[in-house]
Structure formats: C-alpha cells, structure tokens
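Heads up, one of the protein chains got dropped from this complex, but the rest are sitting where they should.
Naming follows writing order (A, B and C), and every chain is counted from residue 1.
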Amino acid sequence: MRQWELVVAESLRPAEGYVELRCEAPEAIETAPGQFFMLRAGEGPDTYLPRAFSWYRREDPRRVSFLFRVQGPGTAHLAALRPGDLVPATGPLGRGFPLPGRPVRAALLGGGVGVPPLWGLARALRAQGSEVLALVGARSRAHLVGVEDLRAEGAQVLVATDDGSTGYRGPLTDLLPADVDVLYACGPEGMLRRVQEISLAGGPEAYLALEAPMACGYGVCLGCVVERAEPDPALGEYGKYQRVCREGPVFAAGEVRF
Amino acid sequence: MRQWELVVAESLRPAEGYVELRCEAPEAIETAPGQFFMLRAGEGPDTYLPRAFSWYRREDPRRVSFLFRVQGPGTAHLAALRPGDLVPATGPLGRGFPLPGRPVRAALLGGGVGVPPLWGLARALRAQGSEVLALVGARSRAHLVGVEDLRAEGAQVLVATDDGSTGYRGPLTDLLPADVDVLYACGPEGMLRRVQEISLAGGPEAYLALEAPMACGYGVCLGCVVERAEPDPALGEYGKYQRVCREGPVFAAGEVRF
Amino acid sequence: MIDLSASFAGLSLKNPVLTASGTFGYGREAAELYDLSLLGGVMVKGVSREPWSGNAPARVARAPGGMLNAIGLQNPGLTHFLEVDLPFLRRYEMAVVVNVVGHDVEGFVDVVRGVTGAPGVAAIELNISCPNVKDGLLFSQDPQSARRLVEAARQATDLPLIVKVSPNVTDPVELGLACREGGADALSAINTLVGIAIDPARRAPVLGNRTGGLSGPAVKPVGLRIVYDLAAQVGLPVVGMGGIETGRDALEYILAGARAIAVGTAVFRDPYAPPRIVRELEAELERYGFDSAAQAWAAANPQAREAVS
Partner (left out) sequence: MIDLSASFAGLSLKNPVLTASGTFGYGREAAELYDLSLLGGVMVKGVSREPWSGNAPARVARAPGGMLNAIGLQNPGLTHFLEVDLPFLRRYEMAVVVNVVGHDVEGFVDVVRGVTGAPGVAAIELNISCPNVKDGLLFSQDPQSARRLVEAARQATDLPLIVKVSPNVTDPVELGLACREGGADALSAINTLVGIAIDPARRAPVLGNRTGGLSGPAVKPVGLRIVYDLAAQVGLPVVGMGGIETGRDALEYILAGARAIAVGTAVFRDPYAPPRIVRELEAELERYGFDSAAQAWAAANPQAREAVS
C-alpha cells in the first residue's frame, strides 16, 4: 500500500452506464488479482470519503485502469474526469485471489460491477497454465462489460443476462459445468451466497470477492466488516467480525457468513 | 437580477496573483457600473457560499468579465477554470454608481481589487462627456491592474504603489487634484475612510463602493450590513444597519458609518 | 401525477416545501425571481415586538459544507410586519408562517397576539432556538420554561402553533415533549448548531458576535436525526429543515418523519432552490415509487404510519 498521484490517460465508455478510466502511475505498481485501490472521488461535500475500486486491465506496470458503473456522486465525479486530470489513489489494498499451486480448470463468475477483478485473475491463471471459464452476467446486453477483454486473455466466456437480451436468461450459476476445480466469484450478494452454497455442499473450493461500504480501505476504521463463519475463540466477542478491506476482499467460501 | 449559466471563454493573468475571467452569457445582460454578481465558486466544502465580484470590461452585452485576486478557496477555484467550464452566476446585483446629470470632472480611486468596478464607470462617464482621472493603487508594480484598460476608455491614469516600485509612493488620496467635481472610490477601508473625510470636510461629493462578507448577495440574509450614518427614526433599532448588497454596494459618502 | 399536498396541525399546504425563517426575508427579493405561489409557504424572518438591530458585523462566515451566521434577528418589528410585509406576502397563494422571537415570555406573547387575527397568517412558529442573541437559547435549555412559554402563546392564539426546537441540547425529544404539553400543534427542527470560525490573521473569531449558527449541508445528518427522533417519539407533526439542497434531501427528511420541509441556506447558493426542490421532490417521489408525499411520509416511520391510518 502506498499513495499515488495517478493521471487520467483515457476515459472509455465500454457499456451503458460504465466507464473505464485508464490512468498513468508515476512509477510501476505491483498488484495482485482481487486487490483494490481507494480513489479520491471529488472535492465536493458528498465525496469526502474515497471510493473503492478493483483494478482492471493492466498491460503495463506504469498504467492502471478502473472499470466502474456510475452510481452516485463519487462515480459521477470520476466519470467526468478528462485526460490530464489527477486521481489521488491509495493501494493496492487487501488480500486478493489465491492462485492454485498447479494448473486447474477454473470458473470465474462476475456479475455487474463484479467483472473488473476477474480480468487480472484470468490472466494470472492462464499464465500458470490453467483453463479459464468466465461466466459474465449483466442486466441486459447493453450493460455487459469485460467479455472481449476476458476473451483476449484466453478465457472461454459465457454470458447470462437478467432479461435474456443476450446469452442465457437467468442466474450465472446455472451455467456452471460440473467439472471445474475451483470457483472464483465477484458480484451481487445473492450470487455470492449461491456460489458459497454450491461450494460448501461438496462442490469445488470457492473464493468470493466481497464489497462493503468503506471509509478508509486500509484497516483502521473497522467500517467494512463482515461476519466470520468460525470466530477464533481466542478473540472472544472481537472475533465476530473481520474487515473486508484487510482480511478480504477475497475470502474462501467457508470463511464468511452473510 | 437573474440567474445565468456563464461559460468561460478566456482566463487571463493581468498581474501577479490576479485573474481576469472572460465569460460568455447565454443572452445579453444589462449592467450598471458598480453592480456585481454572485458567482458559484466551487463544489468543494469550503465554497458552499457563492462569492461576490464586480463586473469588469464588457464590450459585448453577451460577454461579462471578472477581475479578481486569488485569496482563498473560492478565488482559487475560479482561477483554475478553463475555457468551456460553467460558472453559475446571479446578477446583476446592488445599486451602482450614480452618474452626474451633466459632464463633470471626475476622479476615480481604485486600490487593489477595487479597480474592477471603475472600468464601467469610466466608460459611462466618458460617454456622457465627463473628464475622467483614474487613480490606481497597488502594493507594487507587479500587482497593478487595469491601467491600460482604463486608458483605453479615455481616462487619464495616475499610479501609486505602497513600495514606490512604480508611480507615486504613498496613499492614492495624495494624488487628488483640487479641482474635481465628484469622487468615486473602491478599495481598502482605510482609503474609503479618507475619501469620506475629504468629501464630508467640504470636499467634492463622493461615492464609495463597499465590500462586506456576503452569504446571499440579494438581500435575504442580512449578513452584509454596514452602519447607516443617519438612521431613519421611523425604523427604530432596525434602522441602525443597511445591506451592502441591496442598499449598496455604492453609498454616498454621507450615508455610511465605518 | 404525484400528490404533493400536506395537511397537518391545521395547516393545508399545496406542497410541503417552505422557506426557512431568516433566509428569505419577507419574500420580496425572491418574488423578483419567481412566483411565490409555487411554494407551499414562507416562514418569515423572526418578528419581534419592537424593531431589533441585530449584531455587529461580521455576520457571516464560510464553513465546510455550509456557513456560520450571527445575524442576531435584525427585523423591523411587529407593526412594520403587519403593515408592510404581510400585505405583500398575502398576494401569493401559499401559507405565511410567522416566526416569532422575543426576549421574554411577554415579548413572545405580544407578537403572537399581534399576528393572531391578522388576515393571511397561516401559522405561528415560535423561535426558541436562535443561538445568536443573548438568551436566545434560554427557553430551549430548560424544557419547563419552554413549556410555560408555549402555554402562554397557546392562550394568546388559536392559529396553528409550531415550536422550533434547538439542536444544541442534550435531549431534543424531552424539549419536544414539553412543547407538546404546553399545547404546541407541531414542531420544527433544526435551527442552527452553535459554531465558531477563527481568523488566524487576526488571532480572533471571525464573527462580530464571536460564535455563530452553523447551517447548510454540513448539518443535514443532525437535522435528519432530530426530525427522526421527534417524529417517532413526540407524537406531533414535524417540519424538517437543515441542509436541504435537493429534492432528494427533501425526500430523506420526509422519510425521516417530516410532514413538510423548509429550505434555508441553499437559497444563498441558488436563489431558485425552493421551486426547484418542489419539482425535484416530485420526480424523486416518482422514482422511488410513491404516489404522494403523504405516502412517503407514512412509509418509513412506524409511529407515523400508525398516526396516518
């Protein structure tokens, strides 16, 4: 974790309501898949707190991208940035996805704004020889992001939409084949619960990337907690919760209770 | 008074620490010399209140300029605007300089950020045939603004600086010739007091453009008051103060008590 | 069509958007900009028995996400209000709420009596929460003296009586309950929070009165909390205010339990804020699936829900 003055290089609109902000860093930044940055998202009264974003597509260690959906004042501010504008950032933060020790067959599930962290994961898995099946979900065809970028990394991509406007109509998990070794998921809580269930009911091991409202992003505020599935008795009451920003955002399916 | 979405056309740096923001209006705006606008000066927490600025050089009724010194967060924000940026503005506001009914010999005194309203005044006075002597003061040569613009309007300009780096070294009022018919002054309180004294001690009639911390600029907050020299007895205690934004910002020398 | 009307405490408003006392004068300046009949009503600048001069300048200062003021209730007094300001305001179709101030019970009651019966007054708002005059918070700091003041005002008028409670107290609900006992028909909240600004160059407070009242978006969470607590625990309708800048803010206040809302400091940043907020509130209600402002009000607050049904 360090602080960086990123500089906007390009701002792209890959899908309806989505922005990809491609930034330059003053020097190389090393990131692991699943890690995130806190971006300062405006000087206005509603954007005092920084906002959390997973890093997206990076070919060059001196570049870092973010892919996000415009939701409120923070993302609206970031969406309005122009090339040359500064984005103070802290990161990389958190514990990312663990990579398997050997080549495996991995299924990556990304719904909505859950897609960004999967790009780096797909690339890392491919680099160590794994087969990558990426299941990408969205509300409708117009809101679909990341498909081409994931394919470019050698992932096989299947698509599902809520309205069936492209790909399968229904939950992403319906598309899961039986023969995968490990599941990685990021997206809405409903989808994460389902993946957790599948895994804990004797399915493949699974890792879930969580979101939570955050103030600091680096562990000092205790704002982002989620319940531990099995509290450490040595910690007493304190063991009930764990921080998404520090112990996560990626947890093994057996570690969290929603 | 109306609300306008001004668009920045150019941002100039006429002197050290000064900015001239030249803006386009969506339609013609009529302004009187001495009137001002409230400009929205940022979305940040320290710029919730708009800031007051006299209008400066206008050749074209669809353009309006502001000349200001960078002092704090509001002026810093305005100084950073680029062509194409929006500046929500309310105005024109307040009661400007009264023009004499006949051609006169007028002396205009402008110290520091007091110079901007004098430009329109000089132009209006010249248009009705008056002779205009403009006395322009500044901390030093590098901080001098408006001299060329006033000359271009046909004013004779004399300069004074605190440090003597150009023109006379000392207070502007030292440069006042004996034979003027009317004085107009805008600038630091010390200078205004002096002009008031000169006028009330049998000198020429004088008009003073005041400043005060303002919240609204259009008369509803009662934040900008200055004491009345002669309270209207019918108003009782209420008559003690008057609003700079509404009864002013220009007052006859005999109307205010500092 | 969304139904924006609000009826409570004997008041009937065409929409729930009022202007907050002291930020709108007596309506004359804003009337140069738009038709005041667009508003639910105007809560006028505090009116005292005699004319008051207010505090020595400086009276306003910037603050993060808002401002500080120490106006000190400068106003031309009851007679001027009745003869000049009220007739002007009556020209518009909206509710005129008279904000009343005084140094003591008598001072308050004389104004209450004075405006009662004057045609065109829809309600009275007792301002027992101005931090900018000596004794301005006296009646807020002790619920029993607040109750006695409200009782005295109650006896002097049959107009709807709204009491404006202070956020600068340990327990606004206790204060609200005392006002209810005294006979208040409704509460309004919040007035400003006491704050100070320091000028490093002068090594002294910025404002002439040393302290001032904090208002604007910065205080919104405090205003929402107090409205939420008052609405749920006092059992009187509440007019909510504090940092309302958009229709979304107005909706948040209604969902916190406010029957109507008032726009204050926002009119300094945007003189057109009140009619804009009327329009935006309508759009927000629609966006979140409400047919009316009253329905939104009833939706969030369990106590409110009971009361409305």
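Keep in mind that, in the parts below, a contact is a pair of C-beta atoms (placed from the backbone, for glycine too) under 8 Å apart; a residue touches a chain by one contact, two chains touch by 3 or more.
Computed from a predicted model, the values in this text were never measured in an experiment.
Engineer: Among C:V44, C:V115, C:V133 or C:L251, which residue is in contact with the omitted chain in the full complex?
Structural biologist: Of the candidates C:V44, C:V115, C:V133 or C:L251, C:L251 is in touch with the missing chain.
Engineer: Quick one: which of C:L39, C:L68 or C:C179 touches the chain that's been left out?
Structural biologist: Only one listed residue reaches the unshown chain, and that is C:L68.
Engineer: For a quick check of understanding: of C:G27, C:G182, C:P217 or C:P237, which residue touches the chain that isn't displayed?
Structural biologist: Residue touching the chain left out of view: C:P217.
Engineer: By the contact criterion defined above, which parts of subunit B meet the unshown chain? Give residue numbers in ascending order.
Structural biologist: 45
Engineer: In the whole complex, what residues of subunit C lie against the chain that is missing from view?
Structural biologist: Residues of subunit C in touch with the missing chain: 63-66, 68, 141, 168-171, 193-198, 200-201, 203-205, 211-212, 214, 216-222, 224-225, 228, 243, 248, 251-252, 255-256, 284, 288, 299-300.
Engineer: Touching the absent chain: which residues on subunit A qualify?
Structural biologist: Interface residues of subunit A facing the absent chain: 1-3, 40, 45-50, 73, 88, 90, 212-226, 235-241, 246.
Definition applied: only the chains that are shown with their structure count from here on.
Engineer: Among line, ring, star, complete and other, which best matches the way these chains touch?
Structural biologist: complete
Engineer: Measuring from CA centroids, which chain ends up nearest the centre of the complete protein set?
Structural biologist: Per-chain C-alpha centroids compared to the overall one single out C.
Engineer: Between subunit A and subunit C, what is the gap in Å from one C-alpha centre to the other?
Structural biologist: 46
Engineer: Cα centroid separation between subunit A and subunit B, in whole Å?
Structural biologist: Centres of subunit A and subunit B (C-alpha means) sit 55 Å apart.
Engineer: Centre to centre, by mean C-alpha position, how many angstrom separate subunit B and subunit C?
Structural biologist: Here subunit B and subunit C have centroids separated by 35 Å.
Engineer: What are the residue numbers in subunit B that touch two or more other chains?
Structural biologist: In subunit B, 45, 48 touch at least two other chains.
Engineer: Using the touch rule from the top of the page, what residues of subunit C touch 2 or more other chains?
Structural biologist: 64-65, 217-218
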